[in-house]
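For reference, the structure discussed in these notes is given below.
All protein chains but one are shown at their positions in the complex.
Here the chain labels run A and B in written order, and each chain numbers its own residues starting at 1.
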Amino acid sequence: MRAWVEAEAEKCVYCGFCEPLCPTLYPGGHRGYGPRGRVNIAFNIVRGGKHTGETLKSIYSCLLCGACNLVCPAKIDIVGVIRASRALGG
Amino acid sequence: MAKRIPEDLRKLLGKDKVIDDPEIVSLYAREPSGISSEALAVVFPENVKDVSKIASYAYKNGVLIYPQGSTTDLVGGAVPEPKGIVVSFERMNRIINVSILDSIVDVEVGVRLGDLNVELAKHGYMFPIDPGSVNITTVGGAVNSGAGGLRGAKYGTMRDWVLGLTIVLPDEAGTVMRVGCRTTKCRQGYDLVRLIVGSEGTLALVAEATLKITPLPETMATALAFFSTLENLFEAYREIKSSGVQPLVMEFMDYETAKLAGEASKSPINVEGHMLLVSVDCNFEAVERVESWLRRVMEKNGALKVYTSKTIEGAEPLFTIRRSLFPAQVAMASKLYPGRKKIVYMEDIAVPPSKLLEAVTAVRRISEEKGLKVSIGGHVGDGNLHPSVAFPVDDEIVKKKVLEWEFEVSKTAVELGGTVSAEHGIGLRKKEFLKMEMEKLGSLKALEIMKGVKKVFDPKGILNPGKVV
Partner (left out) sequence: MLDPLQIIRLVEDNMRAHGLPFPAPRESLYSWAKPLNLPEKGSPMIYTGGLYQLTPYIVSVVESLSKTEDLRLTSMAFRASRLLSALGLSGLVVRPKADVASYIERVLRSIVELLREAGVKVAYAYEDDMYSGVILYDLGLDSLFKENAVKVYRALKSRGAEVIITVDPHTTHIMRSVYPKYVEGYDLKVKSYLEVLAETGFKVERRDRGDIVIHDPCLYARFESIIEQPRTLLGNAGFKVLEPRRSGRMTYCCGGPIEGLAPKIAKTIAKTRLSELAEKPGVIVTMCPICYANLKAVSDEKVEIEDIALLLRG
């Protein structure tokens, strides 16, 4: 699962196409509350990074609603990555 | 000093408006161009006053500041390098006022173009600038990058649609200033609005904008055609462009790119050759005639297959392939370099429409010479091409080739009477190309003037330093 998350998250080209569809981005208040931020935070976590207060909020405020998955040009399973990072790096 | 800055800003703005958690800050220190750096903190102004306080603080303390929208920049225009603070406008996202009678809308710059259009559609209106990233692009980002888009041939770019701006200067007082008018006609001395539009956040912090709006088209005729040769395609293009109509959209994708985009979008349309997509907006009464005319022109010039539509909704499936240009470019990169971190470089040249065939042919030749797989798409209605190539970040050899390719493509554009950047901007990545273009025009002095202008607006050089000139 760790290797899968890494490979999946590494596909991110940082285009941000996912962000306007994410319901938590605006109420959250910063990029960590959007899929682009979460995928990259998840990537760092599964690579052994430590959670900070803000990254914990980022990863656990995801609705897993899957809106971002629909539009990702790199076809990343964003929801899968975020959920897996919870399982791996809790 | 560096440690003190976030604390100072918290006192100045309130603690919720400043973030210095390094993991979150790093999300604001990179962009799709692959260029990344580090920043000290991110601040989130919520109104013009906040922006003014930030500008004044930065001036007094010599802190570098980097305004950001949604950072979809492809040229390194929003990267905080050297280290400073990022000013993210994402919380300034109010639509202040829509006036149909005046045909304007007042917005804070954090509003996304997609959201703006949802609001305007309720009134039967639209804001016509639609870069590929229209749903994520903020007004501020579009203003600062001088964005264009699919409908550029008809509607131009941001500089044609911004009437007025509220800007904040990086000076002692954080001076708040209104430039431009609330009317289309406006002779307010030197045109500072157009100076700011496309200035990539190097002259002033743009906080609010007054934008022109226009009615949604009643309907449109659309034709999607595939050609076996570029010559045939551009012959059809020439005929449409010379017939006294002004298409809303004219999009091109070469065969290989269209094929990938077709796959990426799971479109049921079979991609049979180089692709030309044309939409003409018109009245209901005229649409049948325009549609059959488009079909005729395409067929007469050897189109292998033509698909048409007489409604805006009906055209959606015909646009699917075009809308997947970027996903196709990403897919191509993934195919070429599976399992490796890669960067997609998208060029942004424009040439006079009469030179398009030459430009496309040259780009294909240069790519072949360099041994790079290229994908070419573009808003050909206005001569704008977006050839793109990719490289794995850890492969210096391919990267070097890509940089050479980029330079040659840009040089070709200039030689054909075009420009190195149509709508993405100069940022960090294209400074050298800009210089080449100005040199070719015998206008190197213009760069000196630009530097002088920068100095007038930003005497300490603290605002998005190192970009453009």
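By definition in this document, a residue touches a chain if its C-beta (ideal position, glycine included) is under 8 Å from a C-beta of that chain, and two chains touch if they have at least 3 such contacts.
Values in this document were obtained by computation on a predicted structure and should not be read as measured data.
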Completion exercise
Result, missing-chain neighbours among shown chains, is A
Fill in the blank from the handout: Residues on chain A facing the left-out chain by the touch rule are 23-24, 26-28, 33, 53, 56-57, 59-67, 69-70, 83-88, 90
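Basically, only the chains that are shown with their structure count from here on.
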Practice task
Indicate the whole-number Å distance between the mean C-alpha point of chain A and the mean C-alpha point of chain B.
Solution key: 25
Exercise for the section: Over in the complex, which chain A residues touch chain B? Could you list them? Expected result: 7, 10-11, 13-17, 19-21, 26, 29-32, 36-37, 40-41, 44, 49, 52-55, 58, 73-75
Practice task
Within their complex, state which residues of chain B touch chain A.
Solution key: 16, 19, 21-24, 26-28, 30-32, 42, 44, 70-72, 88, 90-91, 93, 112, 114-115, 133, 135-136, 264, 324, 326-327, 330-331, 334, 339, 341, 343-344
